[in-house]
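What you see is the complex with one protein chain gone and the rest in place.
For chain A:
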Amino acid sequence: MLINCPYCGPRDVIEFTYQGDGNRERPQAASQNLDAWNAYVYDRLNPAGDHNEIWQHSGGCRAHLRVVRNTLTHEISSTAFAHGGHKSAARHKAEGKS
């Protein structure tokens, strides 16, 4: 599996660390909304297909990346720096829930 880092170019997956589901939205630290915390900790879309993920190029430039990976084929259809936002994460979540 190759991940195309926006800085380093295509690199082997051994250089990367999976940082979890990229669809989650962390509540504010002081939030007492238990449903929001429950969703953040437990709710996963678990799709058979494209999935928003956070990966870190830990064995390279060390940037955190937004990656869309197909869970059936491991095909990676997009990569981008995590900072600077990633609007499609919210879109995928909405689609998954509908």
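The criterion applied here is as follows: a contact is a pair of C-beta atoms (placed from the backbone, for glycine too) under 8 Å apart; a residue touches a chain by one contact, two chains touch by 3 or more; residues count from 1.
The rule we apply is simple: contacts and distances are computed from a predicted model.
Not every chain of the complex appears here, and the one that does not is recorded in UniProt as "Sarcosine oxidase gamma subunit", selected from "Anti-sigma factor", "Peptide/nickel transport system permease protein", "Sarcosine oxidase gamma subunit" or "FAD/NAD(P)-binding oxidoreductase". Of the listed positions A:I14, A:L34 or A:A48, the one in contact with the omitted chain in the full complex is A:I14. By the touch criterion stated above, the residues of chain A touching the omitted chain are 6-9, 11-12, 14-15, 58-63, 81, 83.
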